[in-house]
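Excluded from the complex is one protein chain; the other protein chains are retained at their positions.
All chains are identified by letter, namely A and B, in their written order; residue positions are counted from 1 within each chain.
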Amino acid sequence: MIRRTTTAASLAAVAALSLTLAACSSSASSDSGSGDAEGEIALGYTATLTGDFASYGLEMREGVDLAVEELNDGGGIDGRQVKIVSADDEGSPANGPVVAQQFCDDTAIAAVLGYSFSSVALSALPVYDSCGLPIVASAVTSPELTGASDVFFRDVFTDAYQGAEMGTHVADGGVEKVAVLYQQDDYGQGVAEAFSTAFEEAGGEVTSSQAYQLGAVDFGTIVNTALADDPEAIFIGGFYTEAAKIATQLRSSGSELPIYGTDGAVSPDLVSLGGDAVEGMTVYSAFSAAAGTDASSAFIDAFTAKFDKEPSSWAALAYDATMVVAEAITEAGSTDRAAVAEALASIDGFGGVTGDITFDDGGDRLGELIFLQVDGGEFVAAAE
Amino acid sequence: MTQVLINGLAVGGIYGLLAVSFSVVYGVLGMVNFAFGEVFMFGAFGALVAAAANTQIAGADFAGPALPQWAAIGIGLVVGAIVGLLVERIAYKPLRNAPILSMLITAIAVSMLLRAVGTFLFGASQSPVPAPDLGEAFEVLGARIQPIDIVIFSVAIVATGAFWALVKFTPIGRAIRATAQDRDAARLMGIGVDKVISTTFVLGSVMAALAGILYSQKYGFAAAGMGFIPGLKALVAAVLGGIGSIPGAFVGGLVIGLTEELAAAYVPEGAAYRDVIAFGVLVLILWLRPQGILGRREVQKV
């Protein structure tokens, strides 16, 4: 008797599973029709859209949406409308290949945008390599991705480049001794290493370099150690959650030293969590609404009209990435993945809202950073 | 050095409070209530929401009651107590006679569930908590002391002491101790065991919520996942102190706090390895002394 009921139960489970999958198959078949008869061009968009670090992905999505709207209003790409197929990677590298496979399977997809985490992108690359689908990422900055694949491009600067620029910038500002704090992951390590190297090459001295875990809350002792060698400034290579706490604990320990941060700290939440402590902190970014150039003012207006807020740098970068892909598809004259990838590689000086875009051999962008400062709770262009 | 010790004592005080929660409930029910990390979180949010003028819950805007700080803290403690009581009544009570493994698994699941509820209500990102106005930091022996740290440490000591006295000297405390020693015998003696267990949960939850409120004030934020790591550390502390013992748990909390800070200050790469060090201490101690620092060896009963 027991056997019979369990057999039935197992079979029922299997049947239930097949049913669910059948249900998926109907939705999936509509997926693979995303570029159907009307000749729509589909672009994949994936990022971490949920969880603690969803903000980068959600902001990028806004830039992508605005770009798609503008493209479609202007008649699409070569007369074909553009649509976005979105997938959440949940910040988990295990999902990287699954999402990549989803895009590869969908033959209408000509290119992929997005990516919040370098590790997710790295885990997805083997799959993209196998189907030749090009990616233009906007938020992944790990040097590991440089030259990692022929079909991988990004319009965000690498940590190595940005960290080095910051190092030179700080040294140029007359600071001679800096204490470095960085978050213990690929982002923090990469940016801190590049910063330290550049800063020391420019004649500065890194008095101490300490790592902390992402998610740490207590920096009392780290701050003490950093201050022990009398540095003239503090550099934080990490996200806004920890940067805000470090700044707060630094100020409450009585130090008034200038603080330098990275693009990971550029978020309104830096100010809401850090309050007065982050006032005057210097960070960098590829784009700033406050430091708007001529090229970007139209974008800022359009973005503000659509979303009722200023675009973040992630939105701007994703907007540019979408536009670059559109340009490449136009250049290639088709949505053939290989042709699009080739066209992307030969993009030269494309005028984006974040400046001119050119990809080097490693798929990285060449260009210039903008330095920002927190002033009255807002990010404004730093006084040179 | 003084500075490091002071930091360690403040952090340790918070761990100690939370460890006391784990410890008393363990004493009475013989189970590790993993969900205290989440009670800690709900306590912090309770106080935060009660003090706020406007607030977002589950994505919708609400006008907050904007209570004064002391009242908000009271609300936070009540919220913690209610969450603790509900958890006990709904999830643990039906399992009173189930194997210990089932209870532990339920406790873990309850902890996951409450974290999900917290994320739903308060969002995934960190909410800023305004720093209490306690005046300027001052210097003693070359160390800079934050008023909040003094508050945390004294509150922790007083609360733990009061709790200990309650368990030691009051009738309900006697009932708790009797239940902890032998539940069946206590029942035969006419003690309302269910009521005692619920009371213990409520008291433990108040301690956890208090720890959560202090933590959120010190570090300036509250978040759905905020109780997880402190919860683990406090568990480590409770085990170190010999789980079931109130002074032991508190001392365990201080030991963990100090160890962490000392390691962060004096071990190379210590800041990155601070969690490893706390957990490593636990593993080491249990290898050498399976009953904890202040715990007694239990006699196997056949």
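Worth pointing out:
Quick note on the criterion: a residue touches a chain if its C-beta (ideal position, glycine included) is under 8 Å from a C-beta of that chain, and two chains touch if they have at least 3 such contacts.
Rule of thumb we're sticking to: contacts and distances are computed from a predicted model.
UniProt lists the omitted chain of the complex under the protein name "Branched-chain amino acid ABC transporter ATP-binding protein/permease" (options: "Cytochrome c oxidase subunit III", "Spore germination protein", "Heme exporter protein C" or "Branched-chain amino acid ABC transporter ATP-binding protein/permease"). Touch with the chain omitted from the figure is made, among B:53, B:101 or B:141, by B:101. Within the entire complex, the positions of chain B that touch the omitted partner chain are 26, 30-32, 91, 94-95, 98-102, 104-106, 108-113, 115-117, 119-120, 124, 224, 228, 232, 235-236, 239, 243, 269, 272-273, 275-276, 279-280, 282-283, 286-287, 290, 292, 298-299, 302. Where chain A meets the missing chain, the touching residues are 2-3, 5-7, 9-11, 13-14, 17-18, 20-21, 23-29, 31-32, 49-51, 87-88, 90-94, 96-99, 101-102, 104-105, 117-120, 122-123, 125-126, 130, 142, 144, 148, 184-187, 189-190, 211, 213.
One rule holds in what follows: only the chains that are shown with their structure count from here on.
Residue ranges of chain B in contact with chain A, taken from their complex: 3-4, 7, 11, 124-126, 128, 131, 137, 144, 146, 219-221, 225, 229, 261, 264-265, 269, 271-272, 274-275. By the touch criterion stated above, chain A contacts chain B in their complex at residues 50-52, 54-55, 184, 210-213, 215-218, 220-222, 224-225, 241, 244-245, 248, 252-254, 269, 272-273, 275.
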